[in-house]
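One protein chain is absent from this view; the other protein chains keep their places.
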Amino acid sequence: MDQTRQSTPASGSSRRGNPVGRRRWAIADGYIPSWSNGPEPQLASHEAACLLNISDEEANVEITLYFEDREPAGPYRLRVPAGRTRHVRFNELDDPEPIPKDTDYASMIESDVPIVVQHTRLDSRLAENALLSTIAYASDH
Amino acid sequence: MDQTRQSTPASGSSRRGNPVGRRRWAIADGYIPSWSNGPEPQLASHEAACLLNISDEEANVEITLYFEDREPAGPYRLRVPAGRTRHVRFNELDDPEPIPKDTDYASMIESDVPIVVQHTRLDSRLAENALLSTIAYASDH
Amino acid sequence: MDQTRQSTPASGSSRRGNPVGRRRWAIADGYIPSWSNGPEPQLASHEAACLLNISDEEANVEITLYFEDREPAGPYRLRVPAGRTRHVRFNELDDPEPIPKDTDYASMIESDVPIVVQHTRLDSRLAENALLSTIAYASDH
Partner (left out) sequence: MDQTRQSTPASGSSRRGNPVGRRRWAIADGYIPSWSNGPEPQLASHEAACLLNISDEEANVEITLYFEDREPAGPYRLRVPAGRTRHVRFNELDDPEPIPKDTDYASMIESDVPIVVQHTRLDSRLAENALLSTIAYASDH
């Protein structure tokens, strides 16, 4: 076996510098149910964007929401420190305005440093919970 | 810290112009259950394609359906206005023909401007609901 | 508005010719539960690969299975006609050998024409069903 392969693959590089991800992300399937059945707060119905910033710079993030029959809302601004993750519950966004329940929407998430975005939803409207998660759509442009 | 990073990352550009997404999308896993248990209409079993058009042009979209043992159906035509999202329930497509229930199918979604497509299904056949969502397959060609 | 946009976006091209997709796909998360609770056959626990071939050539497909502690199994061979989809239940693959239940595995799906592959699982071990679906990993190589 090749001795050079005994070295660790990318040790340390993932933690600082050498960013991973993209600057623009889209989540087309947005929906916040208006009621829950699960114990609060972990099992309340919610929708979240999970952001990961492994770069060594703080990420300034803007979220813009799109609807079917009105103008877009936002931007909602937040920061993800260097080497940190942040799981943003859309339910809790309220500046400049809260997100309407039981309404289809979509979101664009834009950052000034590359990040990774995963979309997750817990739906506890019925007695048992349903769960989804998918990597958001990443754009180069 | 670099002072230029104090500016907002992409403010305004996401809302008009500077489109994100692709023109051709595929959803290989299509299936509409024939019965439901949830309260109508939010928890009726359904399958949807969530379309997001952040460009400044209306998107003309065509959906073509593929089956295991018959010729393709469609195209089903619809529009997504500029700066809007549209969550299309496959159950409700009926021109040129409704989609059969309990039948495996797949779909191609083609647009004249770049859009983002996410696939979602709520299955409420049993007492509790199951939920899935995934970004569709994007093609450059 | 540009008059040329009045033409349909890609009419007809999706059905024959102008293929979409890739030739190699990977599903790393394979698992077939050994028991079910749902009514047969629609709600039996199963795992499937949904294949879409919109090209005008039949696709010859080979599936190879990988395990944690034994040699790979396969290839399992099947065909997807031109302009058709096929939802392959892994439970039903038995040539050259059936897939063990309650065993972690992964799969490579290789085709001689570009196809799209989506991975889905229905888990009905408990009283209610759980459902997942995700686009498989597409490779150029």
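To keep things simple, chains are lettered A, B and C as they appear, and every chain counts its residues starting from 1.
Assume a residue touches a chain if its C-beta (ideal position, glycine included) is under 8 Å from a C-beta of that chain, and two chains touch if they have at least 3 such contacts.
Note that the structure is a prediction, hence the values are computed from the model and not measured.
Just the residue numbers, please: which parts of chain A touch the chain that's not shown?
Those residues of chain A that touch the unshown chain are 1, 5, 8-11, 14-15, 18-21, 38, 42-43, 48, 50-52, 54, 83-87, 116-120, 122, 127-135, 138.
Contact with the hidden chain only, please: which chain C residues?
23-24, 26-31, 33, 57, 60-62, 64, 66-69, 71-72, 75, 77, 102, 104-106, 108, 110-112, 119, 121, 123, 125-128, 130-132, 134-137, 139, 141
In the analysis below, only the chains that are shown with their structure count from here on.
For the identical-sequence pair chain B and chain C, what's the CA-based rotation angle in degrees, nearest 5?
For the C-alpha superposition of chain B onto chain C, the angle is 90 degrees.
Taking the mean of the C-alpha atoms as each chain's centre, how many Å separate chain A from chain B?
Each chain reduced to its C-alpha mean, chain A and chain B end up 19 Å apart.
By residue number and range, which residues of chain A touch two or more other chains?
128, 134
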